[in-house]
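A protein chain is absent from this complex, but the other protein chains hold their places.
Moving on to chain A:
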């Protein structure tokens, strides 16, 4: 019930906002309040998850920390609002949060009709299926007649329906309001299959009673480019969030990391790197940011490769391969960013 009340309030908030125009400068608001309000998930390990002391970490959390570093030079100036899948867009529309970084898929409808803008992709994902090993299923095409658990209010629900219809398979959907309850219904045996984005499957598998007893099927049934979202109409703010992401990808490409960025800054002769790190020219002022904005992002958050390794890489419990998210210069990677110049 609480979420409904929240939504009602935020709807009322949209209704009651004095109409000063949608293009109110988010950057000015953020600067005057001194922090960024960042909408994240209720807990998806590797993407946005709070530890027992309330410290948030994850790829999406780092997206917000990068923006905070660019503006304030301090990645800690972020406050987090945990949101369920169905609450997230209303929270952004109503101005409750400044950035929505909650493993949100970039789709046509969301971009065109919700009054939102997608900024960049910080994780290329695709929907998959997880089943118990002892069922002996090796392909999603074997799932005829299965019961499928999933979280409500995501692209997952529609992809699942399309997949089963396309392949003429029957199934029973169990759609639960929150991911945690959907997962425990699956864990308890209400469903044969749990479906969400593959990164989410890997993350959620770590929460199951016996992670080793479950297997993720090889099929990827959809394209799920995930990334931070902002309100439609504030182009400056959108550019800041977009380029905070691009800087991280460019930094990895140039072999600049949080460890060597200080050294590179003082020693480099490369004009491209000098521009990026604010040694030459003043790239930041074009966005209303300090000259060392990119330097601060790299120093505080690191390049994209570091962010990936730290949150979801093979050394973490989520243990995802780079795959599509490797740089475009690597085999199989499509992570590419326009140049900073």
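Basically, a contact is a pair of C-beta atoms (placed from the backbone, for glycine too) under 8 Å apart; a residue touches a chain by one contact, two chains touch by 3 or more; residues count from 1.
Here is the rule we go by: contacts and distances are computed from a predicted model.
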Complex member absent from the view - protein name from UniProt, among "High-affinity zinc uptake system protein ZnuA", "Beta-ketoacyl synthase", "Amino acid ABC transporter membrane protein 1 (PAAT family)" or "Aspartate carbamoyltransferase": "Amino acid ABC transporter membrane protein 1 (PAAT family)"
Contacting the left-out chain in the complete assembly, out of A:207, A:232 or A:322: A:232
Touching residue (missing chain; options A:114, A:291, A:324 or A:340): A:114
Option touching the unshown chain, where A:138, A:167 or A:188 are the choices: A:188
Those residues of chain A which, in the complete complex, touch the missing chain: 1, 4, 7-8, 11, 14-19, 21-22, 85-86, 89-90, 93, 109-110, 113-115, 135, 143-147, 152-154, 157-158, 160-162, 165, 171-178, 181-182, 184-185, 188-190, 192, 231-233
